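In this view, the complex is presented without one of its protein chains, the others remaining in place.
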Amino acid sequence: MSVVLMQHALFLAMVLFALGTIGVLMRRNLIVMLMSVEIMLNAAGLAFIAAGSRWGQADGQVMFILILALAAAEVAVGLALILRLYQRLGTLDADAADKMRG
Amino acid sequence: MLSLLAFIPAFPLLGFAILFVTAGLLPKRWITTIGVGSVGISAFLALIVMFAFLGAPQPYTKVVWTWIAVSSFTPHIGFYLDALSGLMMLVITFVSFLIHLYSAEFMSTDEGYNRYFAYMNLFVASMLVLVLADNLLFLYLGWEGVGLCSYLLIGFWYRDPANGLAARKAFIVTRVGDTAMAIGLFVLLTNLGTLDIQPLMQQAVVHWPVGSALPIAAAALLLGGALGKSAQLPLQTWLPDAMAGPTPVSALIHAATMVTAGVYLIARTHVLYDLAPPVQTAVAVIGALTLLLAGFSALNQTDLKRILAYSTISQIGYMFLALGVGAWSAAIFHFMTHAFFKALLFLSAGVVVQRLGEEHDIFRMGGLRERLPLAFWSFLIGSISLAALPLIDAGFYSKDLILWEAWSDGALGPWLWSAGLIGALLTAIYIFRAVFVVFFGPVGLEPSGPTGWRVAIPLVVLSALALVGGFVEIPPYLGNVPAFSRLMQSALPTPPAMATAGSSSELMLSAIAALVAILGVGIAYISFRRRPAFLEALVQSPASLALQHFWETDWGFDWLYDRALVRPFLWISRIDQGDVIDRFYGGLASLSRVAYRQLSESETGRVRRYAAGITAGSVVLIAILVFA
Partner (left out) sequence: MTIAFYIAAAVAVVATALVIINLNVVHALLCLVISFLAVAIVFYVLGAPFAAALEVIVYAGAIMVLFVFVLIMLNTGGAAIQQERHWLTPWIWVGPVGLAAILLGEFVYLLWRNPVAAASGALGEPRQVGALLFGPYLLAVELASMLLLAGLVGAYHLGRTDRQAADERGRM
C-alpha cells in the first residue's frame, strides 16, 4: 500500500465532522438532522481507522465495528421516535416539539 | 426550712413547663391539678418559710448558681428573704392560689384552658422571682417576665383584634418605663460596680452624698420603670384597656401583684430615694396627682371593670404617696390590704359579668342583690374596705396610716393630705355608685347559671381577709397593735412620723377621714338611689356633660399620646418605607427575579438550540485544553 499521511486522513475526518455539526445546527427537518448525526459518527469512525492505519494495528477497525453497531441501534430507535413524533405533531419540524419551554 | 426558699418560684415554673410542653394533650382534670396545685404548693412552702423566718428574723440569702461571670460583674441566681420580700411572697402566693382556684371554674368552658394556666403559672413564677431576687439583674428578669405574661394574658382571646391592640398598648407603655429602668441599672452598675441589692445600697451610702446628681439620676430612672409597671402618671393609659383580658387575670395581675411591682422596687431600693430627696418628693406628688386623676375618671365610667381599673390606679397612687413621704411600711401595709379587697372586688365583678352573659355596662344591670347574694356580699365587703369605712375593715387601717404619714411630712404635707382626703371621698362615691347601680334598684338583666364551690371559697376567704386583714396594725388610740410595722422594721426604716404616733392630731385626722368616707357613701346613695331632680338637671347640663366626657377618657391622655407620639411615629415609618436599605434589599429581590426570567428565556425547548449550546461549550473546553 502507498503511504498516506495520517494528518491528511484526520483532516478529512474533521472536515466531515464539522459538516455534520453544521447540518445538525442548521436544518430543521428531523430526518436531515438524524442524517447529519450519522455523518458525524462516520467521521469519528474514519478517525479511528486512520489511527489504526498509522500504528499498523487492527484495533482501529475493531473500534469502527463497534461504532457501527452503535449507529445502527441508534438509527433504529431514532427513526421509530421520529415516526411517533410525526404522528403526534403532524410535522417533521424540530422546533415544533418545544413544550418543555420556560 | 429556709432553704426551701428556692423552690417557691420553682414549682409554678415547673407547672408552666409541663403545661407548655404537653399543650393540648392532657385531660382537663390534670391541667387543673397542675396549674392550681403548683401555686398551692408554693403557697404552702411560703407559709412554712415565713414561719421559720419569724422564728429568727434576720435576712437570709440563698444563691442557687452564678448566672454571669464577667470580670468583676457576677450576678447570681439568688434569693433574698427578709421581712419585705417575705411578706410580699406570702401575699402573692396566697392570693394567686385563690385566684387560680377561682379560674378553674371561671375559665372551665374556655378553649384556651391549658394556655391560660400555663401563662398564669409563668406569671406567678416571674413575680416571685421579682420579689425574691437578690440582685437587680435577676429582678429585671422577673420584671420582664411579668410584663410578657401580662401581654400574653391581656391578649388571651387573641381572635378579637381589639384585645391584641390592648395587649400591645400595655406592653409598649410599660416598655417605656422598662427602658428607663434599664438605663438606671446601667448607671448603678457603672458607678457602684455591683447590682447585688444589699451591697449596692451600702456602696451608695458610702460613695454618694445626699442630693448629688448620680443618685438623683438613678432614682429617677428606676422611678420611670416603676411608673410604667404600676400605671402611674404619665404611663397610666394602659391599665384601663388591659381589662380586655379575662377577669381573674385582671384580679391577679392588674390589681394584686404586677402593678405593685413598682411599689416593691421603690421600697427595696429606698436607700437611693433617701439619697435623692427631690425624686422622693416627685414620687409623692405623682402619687397624689394620680390618685386624684384616677378618682375623677372612675366616677364617670360605665364599664364595671374599668371602674375597678381606675380604682387600682388610684390606690397605687396612695402607695406611691406613702413611699414619697418616707412611710415605707405603710405603703406595703396598704399593698397587702389592697391585694385582698381589690382581688375580691374583681372576682365578684367577674361573677356578675359572667352570670349576665358578658355584660359590662353597669346601667344595664340592676337589682342583683337578691339574684346573686354571694357576689353582692363579696362586692359590698370589698367596697367597704376600699372606701375605708371606719373600724370594721382592713382598708381603713392602711389608708388611715398613709394619710397620717402624709400630713406629717414637712411643708408639702398638708397639700398631700388634702389630696388624699379628696381621693378618699371620690373613692367612696365611685365604688358605692357601682354598688347601688348594680345591686339595688329594678332588675336589669337576669343572671343565669350556678356558682360553684371553687368560686365561692376564694370569695369567702378574701372577704374575711378584707375585713380582718388590717388588724395587724392598729394605731395606739384604738388598741395599739404595731405588729406589722415592727415586722417591717427589720427591712425598712421607720418613718419619722411614727415618733409622734398616738397624738391627738392623729386621732382628729382619722376622724375627719372616717367622716369623709361616710359622707361619700351618703352622696352616692342620694345620687344613685334617690335621684333627686335638681341633681339630674345638673348632671345633664352641657358643661357637666363635657366635663364628664373629659374625665371618662382619662383626662385626655389617650388623645394626647395618640396625637403627640403615635401618629408622628406612624407617619415617619410610612415615609421611611422606601429608604436606602429597603431599596437595597428590594434590588436584590428584583435582581434575582430578572435573572430568573433570563434563565427562563434561555430554555426554549428547541433541540437545535440545546445542541448549539453543547457545541459551543465543547469548543470552549477544547480551546482551553489546546491552548492552555
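In order of appearance the chains are A and B, and numbering begins at 1 in each one.
Note that in this section a residue touches a chain if its C-beta (ideal position, glycine included) is under 8 Å from a C-beta of that chain, and two chains touch if they have at least 3 such contacts.
Here the structure is a predicted model, which means the values were calculated and not measured.
For chain B, the residues in touch with the chain missing from this view are 612, 615-616, 619, 622-623, 626. Although one chain is not displayed, chain A still touches it through residues 1-12, 14-29, 31-32, 34-36, 38-39, 42, 45-46, 49-50, 52-62, 64-66, 68-77, 79-84, 86-87, 92-93.
The rule we apply is simple: only the chains that are shown with their structure count from here on.
Those residues of chain B that touch chain A in the complex are listed here as 600, 603-608, 611-612, 615. Across the interface of their complex, chain B is touched by residues 21, 24-25, 28, 33, 94-95, 97-102 of chain A.
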